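One chain of protein is taken out of this complex; the other chains stay put.
Order of writing sets the chain letters: A, B and C. Residues in each chain are counted from 1.
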Amino acid sequence: MSEATAVSETHDDHHPSDWDYVKIAGILAVLTTIEVLTYFESVFTFFETRWILLTTLFVLMVVKFWLVARMFMHLKQDKPILSQSFAAGLALATGVYLVTLFAFDFFFSA
Amino acid sequence: MFTTGFKFYFGLAVALVLSAVVYGYATGGEHVGPVTWGWKGGVGDHVGYTMLMAGGVVASAVSFVIVAFRDADPSAQAHYLGVDEIVPTASVTGSYWPVVAAFGAGIGLLGLVLTPVLFVGGIVACSIAAIEWMMDAWADRATGDASANAALRDRVMAPFEIPVAATLTVAVIVLAGSRIFLNASKNGAVLWAALIAIAIFGIGILYAAKPKMNRNVVAGLVLTCGLAVIAGGIVAGVDGEREFHHHVPHGDDHGDDSHAEDDHSE
Amino acid sequence: MSTATATADTHHDHDSHATNTGISNNKLAMWLFLSTECLLFGALISTYLLYKTRGNGDVLPTDIFDIPFTSVSSFVLLMSSLTMVLALSAVTRGEMDRGKAWLLVTAMLGGVFIGGQVYEFTSFYREGLGYTTNPAASAFYTLTGFHGVHVSLGILMLMSLWVAAQQGKLTQKNTETVEIVGLYWHFVDIVWIFIFTVIYLIPPA
Partner (left out) sequence: MTITEEPLALGSGVTFAQRPLGVLTRPQAQGGWKDWVSTVDHKKIGIMYGVAAMFFFVVGGLEALLIRTQLAFPDQGFISADLYNQIFTMHGVTMVFLFIMPLAAAFANYLIPLQIGARDVAFPRLNALSFWVWLSGAIFLNTSWIVGGGGANCGWFCYSPNSGIVFSPTHGVDFYAVGLLITGIASLVSAVNLIVTCLNMRAPGMDLMRMPVLTWMLLVTQFLLAFALPVITVALLLLLFDRTFDSQFFDPDAGADPLLWQHLFWIFGHPEVYIIILPSFGIISEIIPTFSRKPIFGYTAMVFSGIAIGFMGWGVWAHHMFVSGIGPISVAAFSMATMFIAVPTGVKILNWLTTMWGGKLHFTTAMLFATGTVAMFTIGGLSGVTHSLAPADTQQTDTYYIVAHFHYVIFGGGVLGLFGGAYFWWPKVFGHFLNEKRGKINFWLMLIGFNLTFGPMHVLGLQGMSRRIDTYSAGYGFEFWNLMATIGSYLIAISVVVFFYNVWKSKKEAVDLPPPGPDPWDARSLEWSIPSPTPEHNFDELPQVESFDHWWFQKYDIDDEGKVVRIANTDDVAQDGSATDVHLPSPSYWPLVLAIGLPLIGYGIIFNLWLCVLGGLLTGGAIYAWVLEPVDDPDAGHGHDDHHDEAAELAAVASGAGSDNEGEG
């Protein structure tokens, strides 16, 4: 029991507090709101320009992805090997499927 | 050796088989049909005969199981445990299963009159009650120690109870929620989804902020909201879905039109 | 004699249970599993992207997306990640009551998300987009359905944790169990972050 307490204390030292989590969730909420706003192109006319729209969406997606993985999944505090293994899967997936879509002329027909 | 349980079930079996035979002949059985399960000659009314005979078979099977496993046989248990006499143990807890079974039977009967869905629901409730009741009864007598009996029961039943209960709980939320959304208008669905989520989230925040809150208040709140969602789901489900408009694709956008069909039935 | 030595050895063995990487077996296994899931969802997402315009003359998913509703359900899933991490945080501190509450809230929010998906599928079907209507439809339902199955399994795990906690079998020393289920839950969430942008929000050119 004492051991468990000790462990939890050390955890407390470097893990964010509940309030930090709420703040991160707040950021995520704001980012999601911006994402949804792109849907209303007629109101925010600059989203009618496709490259602005795509860039915005992709940047926001990556930031959200990053925030959840780093903060909520504790990759920031955990050993690097976990980030590495996850990054390996992610990179491999991105690589092979982008090449596949490329081979289908996906990026030029669109 | 022959316990009360065996005597009861065996008697029941004999009675049922006899009445099946009598019923068979009474409703037009011929030759030795009712005696030989219809091997030579008819058995009369099939449904009644089958039900009575099946009941008889089941009862006799149960009676043999009771003998074979020496269930509730104090002398066998005493022998097994190496003691002179079994100390009768009080039933560990009160049981709700008889109530569930009765409820299930009632629902099932109602279902016979109203809708097959209720009938199936009643059957399911009765089956669950039967299994749980049997397991409780078995575990109550497994050893002389009440807490060990409870642990034994859990060891066998928990692997099924936990996932099934969890699935049912979630299924209720999912079903009720989706019925409400389907019943509402397109924008209404958005509103309802947001409202329900906010309610859940809100209760969570409330509780997290004041964990020392009166338990009854929390329970009441959760119960009220849960019941509201379920009731909403039932009402919405009975009321039916809103009208959907079959989307007509704007033809030339999607190339080859020759395959366009109106019938999307699966 | 040999027994005594061996006992000492086993103690030694147990002392060295601090794994080579310093991460418990279970957690490492979960992360590896999640890494492989990237390949799984990647294949489904690319299938949809490849087929999203193959309507065969029929209605396409992109024609009937209900962005406002999906936004709400995405929001719900995103916030369930917050409640999950709050549950873990509470269990870590040993506040089992609060932890249980957040676990239940997370599961229920997941339930709302799945309810939303049932609604979405039903309404799409009524509007003419059946599973077999065209390649775009098949790919869309398979992708989002797969995600739905993952969420449902996550809910099952959360509910099981809640039951275990309710029975007093899940305590502070099982913090890591909660953390591992949490990892799964967050992963399902980040997959949806991807799906929401790439499948729903990017309009057809």
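Rule of thumb we're sticking to: a residue touches a chain if its C-beta (ideal position, glycine included) is under 8 Å from a C-beta of that chain, and two chains touch if they have at least 3 such contacts.
Just so it is clear, the structure is predicted and the values come from calculations on it, not from any experiment.
J.: Which shown chains does the chain we cannot see touch?
T.: Counted over the whole complex, the chain not pictured touches A, B, C.
J.: Using the touch definition from the top, which of B:Leu18, B:Leu109 or B:Val156 touches the missing chain?
T.: Only one listed residue reaches the unshown chain, and that is B:Val156.
J.: Can you work out which residue in C:Met84, C:Ala107 or C:Ile180 touches the chain that's missing from view?
T.: C:Ile180
J.: One chain isn't shown here. Among C:Leu44, C:Val59, C:Val72 or C:Val112, which residue touches it?
T.: Once the missing chain is taken into account, the touching residue is C:Leu44.
J.: Which residues does chain A use to touch the chain missing from this display?
T.: Looking at chain A, the ones touching the missing chain are residues 81, 88-89, 92, 95-96, 99-100, 102-105.
J.: Can you name the residues of chain C that touch the chain not displayed here?
T.: That gives, for chain C, the contact residues 2-3, 5-7, 9-10, 12-14, 16-17, 19-21, 23-30, 32-33, 35-37, 39-40, 43-44, 47, 50-51, 54-56, 131-135, 137-139, 142, 145-146, 149-150, 152-153, 156-157, 160, 164, 169-170, 174, 176-177, 180-181, 183-184.
J.: Touching the missing chain, which residues of chain B?
T.: Residues in contact with the chain left out: 69-70, 80-83, 138, 142-145, 147-148, 151-152, 155-156, 158-160, 162-163, 255-256, 259, 266.
Convention: only the chains that are shown with their structure count from here on.
J.: Determine the shape of the graph in which chains are vertices and touching pairs are edges (line, ring, star, complete, other).
T.: Chain contacts: open path, no cycle.
J.: Centre to centre, by mean C-alpha position, how many angstrom separate chain A and chain B?
T.: Measuring from centre to centre gives 43 Å for this pair.
J.: For chain A and chain C, what's the span in angstrom between their mean Cα positions?
T.: That gives a centre separation of 15 Å.
J.: Just the number, please: Cα centre separation of chain B and chain C in whole Å.
T.: 29
J.: Which chain C residues sit where two or more other chains touch them?
T.: Expected reply: 68, 75, 79, 86, 90.
J.: Tell me, which residues of chain A touch at least two other chains?
T.: Nothing qualifies.
J.: Which chain C residues qualify as touching chain B in the complex?
T.: Contacts found on chain C: 53, 55-60, 63-64, 66, 68-69, 72-73, 75-76, 79, 83, 86, 90, 95, 97-98, 101-102, 104-105, 107-112, 114-116, 118-119, 122-123, 125-133, 152, 155-156, 159-160, 163.
J.: Once bound in the complex, which stretches of chain C touch chain A?
T.: 21-23, 27-28, 31-32, 34-39, 41-43, 45-46, 49-50, 67-68, 71, 74-75, 78-79, 81-82, 84-86, 89-90, 92-94, 172-173, 175, 179, 182-183, 186-187, 189-190, 193-194, 196-198, 201-203, 205
J.: Could you list, by residue number, the parts of chain B that touch chain C in their complex?
T.: 162-163, 165-167, 169-170, 173-178, 181-182, 186-187, 189-190, 193-194, 196-197, 200-201, 203-204, 207-208, 211, 241, 244-249, 251, 253-261, 264-266
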